[in-house]
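Just one protein chain is left out here, and the rest sit where they should.
Let's turn to chain A:
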Amino acid sequence: MAAGGGGGAGGSKTYSFKVVLLGEGCVGKTSLVLRYCENKFNDKHITTLQASFLTKKLNIGGKRVNLAIWDTAGQERFHALGPIYYRDSNGAILVYDITDEDSFQKVKNWVKELRKMLGNEICLCIVGNKVDLEKERHVSIEEAEAYAESVGAKHYHTSAKQNKGIEELFLDLCKRMIETAQVDERAKGNGPSQAGGARRGVQIVDDEPQAQSAGGCCSG
């Protein structure tokens, strides 16, 4: 809806996004993606062999999106391995447990790291999981939301157990990633050129006339 400005050519375009999932050990990352991709929670009948790489196909306002969700290791001893996972990712979901203050601190560290490595190109989502345990909350809503805003991220509340807020989280993230991708496309000159698009990198212009390729690129 929000990203529906693509026009006629947008209908045949398929976006492929890589989303990286970060969070400490027991915050419920695995449950979150399994709930989203399989709609299952702690189920004996889960046939999936693994919950670390999952894909989902979406259709948002006529735009096809292939989502690849890359889970990362949560244990501290694997922390140094992070950068190889999140390079080239379009979005990041940073999960903390609302009953665990430490897990929120970890999220802050990751945000710093991601911004340092990937700049502002990446869409960040900060997710407070386990809202079914509201009574044992240790991270205040105001603090979390204020922090998210201060770093240019969006904040969400989810419960993998009760299946709350998860669809919304991924849908919203996809819309934001489509927008970013469109801005990027315009900046690269693939689409109808518009003023104000964020340009990055060096643009190489061929000596030969480019009229033909300018028209043909979008539909590729």
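The definition used in the following text is that a contact is a pair of C-beta atoms (placed from the backbone, for glycine too) under 8 Å apart; a residue touches a chain by one contact, two chains touch by 3 or more; residues count from 1.
One rule holds for everything that comes next: contacts and distances are computed from a predicted model.
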Name of the absent chain as recorded in UniProt (options "Proteasome subunit beta", "VPS9 domain-containing protein", "ATP synthase subunit 4" or "Actin-like 6A"): "VPS9 domain-containing protein"
Touching residues on chain A - with respect to the absent chain: 16, 18, 25, 29-30, 34, 44, 46, 48-53, 55, 68, 70-75, 77-78, 80-81, 84-85, 88, 206, 208, 210, 212-213, 216-217, 220
